[in-house]
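As you look at this complex, bear in mind that one protein chain is not there, while each of the others sits in place.
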Amino acid sequence: MNMALNISSGPHIRDRWSTRFIMGIVFMSLVPAAVVGVVVHGLHAFLIILVSIVAAVGTEFLFDVICKKGRSYLDGSAAVTGLLLALSLSPDTPLYGPVIGSVFAILVVKCCFGGLGKNFINPALAGRCFLLISFSNSMTVFKVDMVSSATPVAEMLAGKAVNVTSMFLGTSNAVIGSSIAALLFGGLILWAFDIIHGEICFSVLGGFTLFVALFGGQGFDPVFLAANICGGGVVMGAFFMATDYVTSPVSKLGQTIYGLIIGVLGGLFRVFGQSADSFSYSILMGNLFTPLIDMYILPKPFAYRKKAIARQNGEVPKPFGQRIPRSVKVIAVITLLAGLALGAVYSITEETIKDQKQKAAWQSYQTVVPEAMNFRAVQAPDIYGQIYGTSFGRVTINEAVIGMDAYGKTVGYAISVTSSEGYDGNITISVGISADGVVNGISFTELHETPGKGMLAADADFSGQFTDRMVTSFKLITGGAQATANSIDNISGATVTSKAVVNAVNAALDFFNNAKGVQ
Amino acid sequence: MKALILIVVSGALINNVVLNQFLGICSFLGVSKQMKASASLGFAVIFVITIASAVASLLYDFVLKPFGIEFMKTIVFILVIAALVQIVEMFLKKKSPAIYKSLGIFLPLITTNCAVLGVALTNVQNGYNFGECVLSGFGTAVGFTIAIVLLASVRVRIREEDLPAPLRGAPIVLISAALMSIAFMGFGGLSF
Partner (left out) sequence: MNKYVERLYNGLVRENPTLVLMLGMCPTLAVSTRALNGIGMGLSTTAVLILSNLVISLLRKAIPDEIRLPSYIVIVASLVTVTELLIEAYLPSVYEALGIYIPLIVVNCIILGRAEAYANKNTPLLSVMDGIGMGLGFTVALTLAGLVREILGNGTAFGLRVLPESIEPMGIFVQPPGAFLVIALFIIIMNAIGIKTRQRKLVEGCDGCCANCAVTGCPKSEEVTK
């Protein structure tokens, strides 16, 4: 060795954690992405994963036996390499692909150089690129329903738009481990527990995003940037490949520079290159610079001195690797994961909830226009959802439908209207009007008022006042005032509610009278 | 402007002279054992190739072509290169002994470095004008320097004791070069 400071290659043993333990955690953090991949892409994807891992571990086992190198195949690193390689392959890769790739990755990239810690480029990625170059035809086949189809990144390169949500969830036509959600889940956990260095993964993502934003031709458009990040193995690379201890620099500054190199090169290849798989090469290029970076950018000597002095004074120095307080990181990650989980649940339930609401509305229309067999929606997009008129307060017309009998004859109309001036929230009513202009009645689809007071509005005593009334506009009377043709007695102690209801109904009537021409 | 940048980048990275065109392999494999030597050789190469490309271009355009003796290009180029190297060596010895000490011994190597002659011949093949020749030479030499420096830094990491016996020496260097070559293939297909 001709270096004054012998920087040993990783992985470094930290605390009580052995290589096996760390590899185990890394492996587990990849499992969500693997599961999603198998669920979405089917049995063949699972076989690819299985074959790849077996080939990797098997190769290392054979090498250990032939070269008498002990039992390194048990330390889990070969299994991780096999899994990473499999996740970066197309689900339609013929099975000899992962076998050859894993053998190359373990035998040539790792074992030839002396085993764990001695390789200078990422084995899984080198294996993947080896396969891409060797089998350029069959490795780039991604089938949708048995037909060869383009991956999202390939489509982006051709200038087409892509479905970012599908890329985020992992349901798009891409490699097995393409579920960004699952990868982020695993990756952020690794980061929160200091197993991977944030300097690397975030500089990679940052450098890449910045380059694509500056040179990609679409500026800082968030959808465009998101699409680029979610495709082509950027997230997988940033969290799981570039962060490999052995092939990344040791010092903080070095890691940041290394991450930026990878990010910028990745952006360069993505924007100006023709291949959808180019990000893998940019990480390999970054690996090539690691020894150089390590030679010239060493951890600051003053830091060592500071630590030494602190230790002398009896202070316990922070353990290796804890740069941001762990608690902060864990909170941040938990919040983020919670947000993601909520988002996922929301997107799943969104449709169901909308359906429920629609069903309830239809039911109330039926109540107020009993003779109708079905309803036809009235188009009035400029009126719906906006504050209606000026004399009704904050009332919006949601929807208006025409009730028809079995023969298509108009038998009545129903209008859904919401007043946000209820005492405790919104009040949504369906107002039914018969074909000859008589108010059939009202039905509540949303009412959250004070029980015993405002809630009484739904009772027949109050709401029944609207039944069969031939008026163009109602008037709320309080106390014992004289009833008139269009009066509605308010609910004592719930004037606000009553007023809101009456305003809402009046707005509906006003809309009906004015829009009668509009069918 | 774009085309010119492309020539430099292409020479340096896209069609890397060593990892793609296999020119200059002997010194690439040999000198990369030592980091400092590699950097020194790299700079010497940049210097010589750039000037040699320029001179070769002028000679070809103004002497060989007009007289219809293009077939003399190989001889002429190699003599130019040899002469150039001698001149540079003498110049350095006299004017800057410090630089001569670090770079000078590599200069004779460059004479037989396939990369220099290779670039001159490729320039002719591509029909570059003077400016393009210079840029192409420069780019190529930069690519050579990048490659050799990277390989040297990787070789620093390799410890012979870790390697299985048959791999010690040249094989591991060749395998390292193979892996570097794979990484550089990422530059293929770039267009601006």
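Worth pointing out:
So that you can tell them apart, the chains are marked A and B in the order they are listed, and the count of residues begins at 1 in each.
Keep in mind that, in the parts below, a contact is a pair of C-beta atoms (placed from the backbone, for glycine too) under 8 Å apart; a residue touches a chain by one contact, two chains touch by 3 or more.
As the structure is a prediction and not an experimental result, all values here were calculated from the model.
Considering the whole complex, the residue from B:29, B:56, B:134 or B:190 that touches the absent chain is B:29. For the chain left out of this panel, the touching residue among B:10, B:113 or B:136 is B:113. By the touch rule set out above, subunit A reaches the unshown chain at residues 100, 108, 130, 133-138. Listed for subunit B, the residues touching the missing chain in the whole complex are 19-27, 29-31, 33-34, 37, 71-75, 78-79, 82, 105-106, 108-109, 111-114, 117-118, 121-122, 125, 165-175, 177-179, 181-182, 185.
Keep this in mind: only the chains that are shown with their structure count from here on.
With centres taken as mean Cα positions, subunit B sits 49 Å from subunit A. Contact residues of subunit B toward subunit A in the complex are 35, 149-150, 153-154, 156-159, 162-164, 167, 172, 175-176, 179-180, 182-187, 189-192. Here subunit A touches subunit B in the complex through residues 1-3, 9, 67, 108-109, 111-115, 118, 120-121, 126, 129-130, 133, 265, 268-269, 272-275, 278, 280-282, 284-285, 287-289, 291-292, 295, going by the rule given at the top.
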